[in-house]
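A selection of the complex's chains, in situ.
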């Protein structure tokens, strides 16, 4: 922890952005896999955002131009959502809609891997995935096994730093036991969370939508959005886990906590540290 | 509330129809969006009905001929369910199977808007949606933003009355804080409910399936079916909300309440009023 800086400002900014999400209720378009569509929508609604799963061609592009944020997740890349993904991402770029790429299980699986790289070429606002997925989509490894990562978040650090420095993406959110958020202006670790997020489906996929919601209310501040989304998601999960009897009761309690989480909860519970080594001395504060 | 009439007979009829659903366990075919398929099936099963999501072409039409009711929801109009929707609705008309059209997010989105109008031309038994969706599919406005309504239920009243008088549809169910149910023989308001229904995905979409289940046991009485379905759905939700800690715990409690709701609960909790102005002096009683 020799690189740990005080967390006060990150926690405060996270609390402010949580209030902004609730006040503005950003409309987040989600093109995501059919396994997690329901939980993704429920997470956004619990948070105070609005969700619309517009994922057919000819609808997806125009909608991305009016939505406040966009999530593209490659989990079940059937022909129609695949075409809709590319159409929506391109329209988001034109309209300036912030968008998140979640390259689920990218690596050896050919359809989603080609799709994720095509999407990456459109330069997402935030790339979010587990370490194996991030490494695979950035061309730095062959990917994990199925949807699970086979490496830790720190293993994806160098590739993420290189990607943001090359401006391939504005920020990278690497999910894991400790989440790693990387942007040109700094790197941040969020240590909140619970193992129960890996015992339910959508624990990570829904976070991609939360990042899009926060990016919608933090224009030009992708690192702030990624940090705040990750902290809110994992703090709510951590609090829910305290009352849960297992992965089943965890899910409704998690949604309740997302809905009731206060700025005070965020400031009290946040375990956010700036990684001063990653960004040549810049601090998280520079991102605000 | 100057138009309010006594609610006793509506509540009694609702209680009777709830018993009929449980006794007959109607088989409801659902062609609905992938976001809410799970919760829609669970709501039907909790209610005592049976659910079958038969949504591929060549299967959907023949099945609509043997099912007791049909729901067509335009939420994720991919090519196969789109074709299946038209096939099923046409077969339902031929077979006399009551069917419900739920025009999710119709308005500016082209695929679903064209689909919903093609479906409307087949004359659904009940058209159910929020005010923006109802106005948009009836050609009276450009629709809401995403899946959310931008106007109140009363704003859709004139268009709904005109549609049922023109026999474009047998009944219209406009969902909102106070639900408005309209048929040629009268208009009814149901004031039950909870804001939590708008904080979960499927709160409205599942109601479309419930309307189909009630229509299946109330042949020729679309207003009764729409009122009873709306009242049962919103009363169960209202009771569940009393015990819920938020939108997460609300969902399982809502299903529990749907399963355990008694006729006495319905009569005690129902806030149903006849809108005597809407239908030139006819009363709800005339519909039975």
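Worth pointing out:
Lettered A and B in written order, each chain numbered from 1.
As a convention for this text, contacts are C-beta pairs under 8 Å (C-beta built on N, C-alpha and C of every residue); 3 or more make two chains touch, one makes a residue touch a chain.
Nothing here was measured: the structure is a model prediction, and the numbers come from that model.
Taken over the full complex in this file rather than the chains on view, the one protein sequence occurs as 3 copies, with 2 of them shown.
We take it that only the chains that are shown with their structure count from here on.
Distance between chain A and chain B, defined via averaged C-alpha coordinates, is recorded as 35 Å. Chain contact summary for the complex, chain B toward chain A: residues 33-36, 38-39, 75-79, 105, 108-112, 145-148, 198-202, 244-252. On chain A, the positions that touch chain B within their shared complex are 27, 29, 34, 37-38, 41-42, 45-46, 50-56, 58-59, 62-63, 66-67, 78, 80, 251-260.
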